[in-house]
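All protein chains of the complex are present and in place, except for one that has been dropped.
Read from first to last, the chains carry the letters A and B; within each, the first residue is number 1.
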Amino acid sequence: MKPAPFEYVAPHSVEEALAALQQSIPDARILAGGQSLMPLLNLRLTKPKILIDLNGISGLEGIRETAEGLSIGAMTRQRRVERDSVRERCPILAEAIRHIGHVAIRHRGTIGGSLVHADPAAELPAVALALDAKFEVARDGIDRTIPAEEFFIDYLTTALAPDEILREIVFPIVRPSSGYALEEVTRRHGDFAIAGVVAIVELDDAGKIVDARLALFGVAPTAVRARKAERALIGREPNADAMLDAAALVEDFLDPPGDIHASSAYRKHVAAVLTARVLKRAVQVCRDRRL
Amino acid sequence: MASTSTGFIGRSVKPDKSSRFITGNGMYVSDVRLPNMLHATLLRSMHAHARIRAVDVKEALRLDGIVGVWTGREIEGRISAFPESFEIHPARWLEGVKPVLQGPRPTALAQGKVHYVGEPVAIVVAEDRPKAEDAADAIVVEYEGLPVVVDPEESLQARATLVHKGSNNNVVFSFSIEKGNVDGALGAAPHTLRERFRHHRYCAAPLEGRGVVAWVEPKTNILTVWSSTQMPHLVRRQIAAQLNLPEETVRVIAPDIGGGFGPKVFVYPEEILVPFLALQLGRPVKWIEDRSEHFISTAHGRDQLHDVECAFDEEGHILAFRDRFLLDNGAYNPMGLTDAYNTAAHLQGPYKIPNFSVTGTCVSTNKVPNAPYRGAGRPEAVFVMERLIDIIAARLGLDPVAVRRRNFVQPEEMPYHAGILYRDGEPICYDSGNYPETLTQALETAGYNELRKRQQELREQGRYLGIGIGCYVEGTGVGSFEGAQVRIDPSGQLIIATGATGHGQGHETVFAQIAADLWGVTLDKVSLVAGDTASIAFGCGTFGSRSTVNVGSAIYGASARLKEKVLRLAAHLLEANPDDLELGEGKVSIRGLPQRALSFSELARAAVPGWASKLPEGLEPGLEATFYFVPRTVTWANAAHLAVIEVEIDTGIIKLLDYVVAHDAGRLINPLLVDGQIHGGVAQGIGAALYEEIAYDQNGQLLSGSFVNYLLPGAMEVPNIKTLHLESPSPLNPLGVKGLGEGGAIAPPAAIANALADALVPFAPRVNEIPLTPDRVLQLLTRKEVNVEAGTV
Partner (left out) sequence: MMSSKRTIEITVNEKRYEGLVEPRLSLADFLRDQLGLTGTHLGCEQGVCGSCTILFNGETVRSCLLLAVQANGATILTVEGLAAKAKNGDPLHPIQQGFLEKLGFQCGFCTPGFLMTLYEFLNENPSPSEDEIRERLSGNLCRCTGYQNIVAAVLWAAERLGQSRIDNGNYFAP
């Protein structure tokens, strides 16, 4: 389990990285935290000729508070976000990160790396979807913004072009009138999810649901929003019936893949179970925050 | 014999002798670094069953740093084949059981045909490991795919694909044993049942895989081999035999071993190939198994399918039991009938079963070879019998504890003859133990009666608590032998040499405790040399819960011999009668005259040959004695495990709330180490019950080939385990000890499966196979639930 040989490039700026990338498409791969790529290299499941290491680019790391929310540099370590005081502004992000692997993994693993890897069972893509995060992408000096909804294309595939680098991700803040929660089922603590749901719920002064977002992971080729279930929740009292209806709609629309950890039928059922659970918790958080 | 006991036996002596492991100074095979060393890697079959049409190594040989590639063709006629199995069959067992033994003989590299994904096809040597892997990548093998058989039942069909050329069917080993009249009892009984149980395939997965380093001293041609093996003497014998070398020129060292648990008990292709290459190339060669290789090259375990018939009366007494089971061998079974016959020998468990018959059949499939893993056939047997007891209880509306109690062998019936032969050819005889008391202790510690009440209360709230029991007996300390050499060196140190190498059991501590007590010295005066064929002529190895019994008894025997010599020498030098001498604190003195004493060091320096000798006439030089302990038969340990679980009914997740082990392994040498063995065994059993599974698809491709898919339990998955010890001394060895290394792993699948069936009584589930994944648990339910109540677990 030793990687095939490669050349190693360690640029100091995004511009240098883009230039290196430009020269070596399609033989290059970008190395971020390496917690997913390094195993693939060790297993020789990927054999790039050139590895472009972003770890030396200080400009890609950091957390900024903006009017819109939190702007997080793509190379910001997961552990840093988990422990940073700004987590108060986007608590669901910190909660999701605590489910990623283990501390030593999160020390190296980056926010951007996890999003670009786009593992359908990972937590961060679902959080990005639920929050309608924006992906700031750099290409040859011209930046563009990709909304989360358009970012995740397919299994391990994003809208990022081969010559683009993710610069930062903007996570809109969860409004104080909103509640949030994440529920997942894993085989063991710290494993990728068999199924998981992120919920964000906003209640009006009358206590009715005015906004609901459900992002599921582990149950489709990418993380997915359960739009139909979300719509069905709007305007309703956040009671058991509403939550069970949403769960039923989630179960209806999913056709998850099966693997050795769980069958398609199990994932479908558990996604519904988790939907009901996560809504209940999100509503509770919402009420607690409004007090 | 005069000696004073310093009383180390029975104490929780801390593992200070193993402190190298906490400072990074352990010495594992992968840590062996020699000048000018080359590195090997294997090209393994990607096909489960295929003919090899051609192997093209041209590209590989052009690469930088490559030394060479060897395929089946290059070794043909130079490395002889492996035996059908490494198992030794005592004549009395062969006569009594008359088994079918027709295993195929594996070769070190595939000869024209591959039989499983992972079978070695070529070995590549380069200047470093990455370069060796580059070259392996560049080899082109042309395969012609053959039909694949992965299901053991299909493998038995008349028109099944034959896994091995030249065989008539896929049965490689089989046997039948019977006592009483099973047919008659089944026909006449008031109640009968039939069940099918599957105990799936999983594996030992030690954190250190296998590894081999071989080096030939160029002037003497002495071959030294370091291997991560449980059996250094066996490895030496095979290297000598298969490479046609005088055994004296081969030394095998098992250095620190990062876990064994069974699959390192026999000899693998790499253990022959790497020494062969070192001899060919005149340079040291190293091969370290990586984790990807581990899952497709190191033997898996278990994988049995049982069809059981059972007769019982109104009270739940078992009247007859019949089991016909299949063991899925994979492509080879290097340990023959070890597992299958162990299953048969342990199926009766602690119960009296008057009519009993078992047929075990090992069949070939296109999978990784199957071999012993901690428990070696016993967890499978216990899963069958303990589930059966609970099914009988459920049928009769009885408490499963009551059914156990009614069937137990009673303490006053000891020694109890179980009516069949053990693997060593001796009739099975439970030598000591109090099975009802073992269970009582487990129940009391768990608070069984309160748990039953709590279960009822929770059930009314829609929560599912389950209590499961797993009782077993275990034949421990199996032969055929183990030796110890006890030597007093000129500094006065006691050196114990044995062939049984440790891999975490704490041999250095336990054997020192035994020797220190026998000799009346402190622990620092005892050193252990283990796992080096140069240190003792014969060795068996560490497996089968045997080392404390066999090595401990050998230390006892060798010490007795050596003490006699030491006292004769001291008597001569002190001009005293040997009967007036006493031994202790590292010296021999005249009783009542402590100033008239000789230290072990002085005695050792007197016991030399030649001009400095002070030996009396007729006493041979050297203060050393060797004793090979040959146990008459196994000594029977027993235990009761109790698992308390809660099932989250909407997700199927099982949470272990409590786990109790009441355990009787005779006299305990070191309770701290004993508890460590039990904890670790139970953790592995929990893995088997809930998490671990070797899965293949229908093409024989492994689906669980990494730690991402093969799930070892972590610290959040294993609860604290409450251990209780009973001590029924063994009458079969001088220390009164029984074995315990495997025990912890034997009962958890049974106890946890019973707990699940107990928790889900309202659904009347058939919990007849493991692992109990959340998915499988939900499949057992007659209705599925979604509700807004947050998970109760």
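By definition in this document, contacts are C-beta pairs under 8 Å (C-beta built on N, C-alpha and C of every residue); 3 or more make two chains touch, one makes a residue touch a chain.
Keep in mind that what you see is a predicted model, and the values were worked out from it rather than measured.
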| item | value |
| --- | --- |
| Option touching the unshown chain, where B:Lys14, B:Arg78, B:Lys165 or B:Arg196 are the choices | B:Lys14 |
| Listed residues A:Glu7, A:Glu65, A:Glu149 or A:Asp255, member touching the removed chain | A:Glu7 |
| Touching residue (missing chain; options B:His200, B:His346, B:Arg423 or B:His503) | B:His503 |
| For chain B, residues in touch with the removed chain | 14-16, 18-26, 28, 30-31, 33, 64, 130, 204-208, 256-259, 261, 290-291, 503-506, 672-673, 675-676, 679-684, 706-708, 712, 714-716, 718, 720-721, 744 |
| Sites on chain A contacted by the missing partner chain, in the whole complex | 1-8, 10, 34-35, 38-39, 41-43, 49, 51, 53, 55, 79, 101-105, 107-108, 188-190 |
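Going forward, only the chains that are shown with their structure count from here on.
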| item | value |
| --- | --- |
| Footprint of chain B on chain A - complex, ascending | 1-5, 43-44, 185, 187-191, 194, 240, 243-244, 247-248, 251, 259-263, 266, 269-270, 272-273, 276-277, 279-281 |
| Touching residues (chain side chain B, partner chain A) in the complex | 129-130, 133-134, 137, 290-292, 650-653, 691, 693, 695, 703-704, 706, 709, 711, 713-714, 716-717, 773-775, 778, 784-788, 790-791 |
